[in-house]
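Here the complex is missing a single protein chain, while all its other protein chains stay put.
Letters A, B and C mark the chains as written, and numbering starts fresh at 1 in each.
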Amino acid sequence: MLKTTDLSVKYGVIDALKNVSIDVKDQSITAILGANGAGKSTLLKTISGLIDPASGEIVYNGTRIDGIAPEKITRQKIIHVPEGRKIFADLSVYENLQIGAFSVPRAQHDASVLHDIYNLFPILKERSSQPGGLLSGGEQQMLAIARGLMARPDVLILDEPSLGLAPLIIKDIFKTLTTLNAQGMTILIVEQNALQTLKIADYAYVLQVGTIIKEGPAQELMEDPELIDAYLGKKS
Amino acid sequence: MEKLLSIDHVSMTFGGLKALDDISFDIHRGEIVGLIGPNGAGKTTLFNCLTQFYKEYEGTFTLYSDAPVDLGTLKVTDVIDHGLARTFQNIELIPDLSIIDNLLIGAHASTKDTFIEEVFKMKRATSEEARLRKKAEDVLAIIGLTAMKDFYVKGQPYGILKRVEIARTLMSDPTLIVLDEPAAGLNDQETDDLEEIIKIIQKEFNVTLLIIEHDMGFVMNVCDRVCAINFGKFIAIDTPAKIQANPAVQEAYLGRDDDA
Amino acid sequence: MKVFNTLDTVFNALGRFFKNVPYAGYGLFLLLLWLIPLFHSVDVISSGQLGIFAYIVVITVAALGLNILLGFSGLISLGTAGFVGAGALGVGVFLDLGLPFELAAIATLIVSTALGALIGLFSLKVEGIYLAIATLFVGEILRQIFTTVPIFGGQSIMIGSVTLFGFIELSTFSQSERRVLFAIIAALLVGMMILMQHIVKSKTGRALLAMSRSSSAAQAMGVSLLKYRLMAFSLATFFATFSGIMYALYNQSVPTTQWTLDLSLFVIAMVVVGGYKSIYGTFIGAFIIYGIPNLYLKDLFGDVSYIFSGLLIILVILFYQNGVAYLAVDIRLLYAKLKRRIHGGSHGKAPLD
Partner (left out) sequence: MAEILRIIFNSLETGSAYALAALGIVLIFRTSKTTNFAQGMIGALNAYIAAFVALNFGLSIWLVSVIALATAFLTGITIDTLMIRPAKNVLPVSKQIITLGIIMIIIGIIPFLFGVNNFQLASYFPTGSIDILGATLRFNTIFVITVSFAVMGLLFWFIQKTRWGLAIRVTASDETTSKLMGVPTATVTMFAWASAAMLATLAGLFVAPRVSVYPNMLLNVQISAFFASTLGGFSTFLGPVVGSYIIAFLRNFTTFYISDIWGNVMVYMGILVFLYFKPYGIFGKKPQKKV
């Protein structure tokens, strides 16, 4: 459904990504794993149009979407929830959610979407008039995901949703992702938290210094001893 | 072993979040210590507290360069006078100066000539300048950058820049150098070169190094000991091999597995 | 290729000469400037043109100071005109009090530079965008003081002939003495250029650069932001005030109303167009911004100096950020490229400044 082929990205002279090919299947949860600086976020930003690739292509439902402006990508119903949540701190929770629906044409606005989201995250309804900046880390992450859901995405892209959150909250968030997936949403997730992610994912890629060093069904990767090496280095 | 730096019960809060939570460990003279931890673990925050960029921390850093000094009592610009030099995560060089001039900035704190002496090119200013240039050339020779000394920093490959930044710290005759992700963005060859260089300067300049690094291969090869932290909390400090095998460290990196 | 060999030899010889005799360039430059009054004496250059050149020489000094601020320290000031005015009018006021010219100049420099240091103190509190606004106010306050406070004497201050060292009396009303005055301000300009060269190629210059390019690295190296921001503003004010004093010396009559934001903008244009950090570039910038419209374009198109400067600033920022001073480097790069293409070899390494 969403495919990259030999995608390369350069930051000046540095290769941030080298020939990365991934295939996100319809209604799957696909995970990109890897240590810091492996290029995971870069891959997501390239898909959502924030970064232009140096070469390679990105195809979504049969059409190329690489090099298209990010605001146009959102109209294809691919929604990127950025790393670090990026809540608009001065805006209320409700306004944060409203702006999430900006890519949806006015005629298609539907009050039930907000209703469903409030059902999924009751805490957001409670806090709807509070400034986003006053929420706790976990609540902000929920708001970030909820804001993405307001656009009624077909593909939801998440960048490190567990970053800096307590284990119990991470569990909650991952549970929500499984629920969304069960409702038919395709999810592409970048995570450092490998084991937990593999548990909910169908398929995973492991990225190291800009290249894919391993891929496979999540079940298989979970038992792969080399996965630890990818994170903690080869024993020498 | 002689203690060089002791970190005692350091905590730091960022907008309600505990970025550092009661961290304590010591660094001995002459060793190379790695500091590891997943994204957001608090490594750079610890560096920024240590080098006094952040002042609002609790706990103490005591440096035993000569007379023991509580770094918290110093201004950020005075830290270097006590033998503590650092690099930055994103290269912080002066792009529009030559490599050798960038090194001279590293010697800023140790030059003694006054502004008036500079303006009128008086003896002390010119001889200081000559002395430092000589010193910079020596450092560049050891790092292997002599041929490039007059090149502008702008436009040089990343690997070179990382080396220049390390070379700059050497200009202030430091006892302790802290490096923030020196291998980030380097390719395999450059990383290997960097390992060599770090070992060389550790010997040649008789310095102690504390290194934040994500490239575990690099950490394993270079460091004598490795300290792991996560969520601002100390996990363990030990030899590289033992850290690698430590279940708590593995959990920190790979995520918590509730069923295991 | 014989042409290239000869060219290379010439370039190398020139390069070696200027490297081994560091002040030869400045000496040569001064001699060139001295040709201007010489041409005036034989009527190649009119008196009006001599005045324009004098203005270029004077304003270059202010622009050099702004270049220390803008090019090296990354800080902006919209108050340059105010300090040039302070220099010119201040010297007039002190002369009125009966001080000899030299003492009047020194007194003006001290008062004005201290004021500049105050703004430096202010600049620590406000970053970038706010700083520009703060300096705008300072310029405005100075302008209002000049135009409304009685000691500056209404429309203008008359200085009259100036006595240097107690015995050389020079009046701008005599053509020959005006040429001497020009020669003196030209020498002063070159002196200030050398002064700037010494400042920027030293610990101070490097510290200013470090401060603007990476304030955290600068601090880690022991560069005190307080000290060097004060330094940058004091130097910029010192140069601007000096330029004002040169203005008073040459014109011997100082208007109170022309020290407006417009002049500050023109000085900024000189630095931007001439090239950040470049000493000769600053002079070239002043020549382009003030000289070309007034010497050449005015007769053809009328007063196009504003449009011309405005367009140049924007074009330079958008398309040639290094300023015209960088043309020399680009030409050398082009030359190396051309040589490589013709030679087919690849041993030409990129030249460095």
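Criterion: contacts are C-beta pairs under 8 Å (C-beta built on N, C-alpha and C of every residue); 3 or more make two chains touch, one makes a residue touch a chain.
Model, not experiment: these values are computed from the prediction.
> Touch as defined at the start, partner being the missing chain; which of C:Leu226, C:Ile317 or C:Ile331 qualifies?
Once the missing chain is taken into account, the touching residue is C:Ile317.
> Which is it among C:Val61, C:Leu181, C:Val254 or C:Ala269 that touches the chain not included here?
C:Ala269
> Which listed residue (A:Ser28, A:Thr74, A:Gln141 or A:Gln208) would be found touching the missing chain in the intact complex?
A:Thr74
> If you put the missing chain back, which residues of chain C would it touch?
Answer for chain C: residues 70, 74-76, 78, 122, 125-130, 132-134, 136-138, 140-141, 144-145, 148-149, 216, 261-262, 265-266, 268-269, 272, 302-314, 317-318, 321 touch the chain left out.
> List the chain A residues touching the unshown chain?
Residues of chain A in contact with the hidden chain: 48-50, 69-71, 74-75, 79-82, 86, 88-91, 95, 98-100, 102-103, 106, 147, 151.
Just so it is clear, only the chains that are shown with their structure count from here on.
> Determine the shape of the graph in which chains are vertices and touching pairs are edges (line, ring, star, complete, other).
Shape of the chain contacts: a line, open at both ends.
> Report the chain ID whose CA centroid sits closest to the centroid of the full protein CA set.
B
> Between chain A and chain B, what is the gap in Å from one C-alpha centre to the other?
Here the centre of chain B sits 33 Å away from the centre of chain A.
> Where the CA atoms of chain B average out and where those of chain C average out, how many Å apart are those spots?
40
> Specify, in ascending order, the residues of chain B that touch 2 or more different other chains.
Correct list: empty.
> Within their complex, state which residues of chain A touch chain B.
Those residues of chain A that touch chain B are 12-15, 35-37, 136-137, 160, 162-164, 167, 170-171, 191-197, 209, 227-228, 231-236.
> Residue numbers of chain B touching chain A in their complex, please.
Chain B reaches chain A through residues 16-17, 38-40, 157-158, 181, 184-185, 187, 214-221, 231, 241, 244, 249-250, 253-258.
> Contact residues on chain B for chain C in the complex?
51, 53, 76-81, 85-86, 88, 92-98, 101, 104-106, 108-109, 111, 113, 115, 118-121, 125, 129, 150-152, 168, 172
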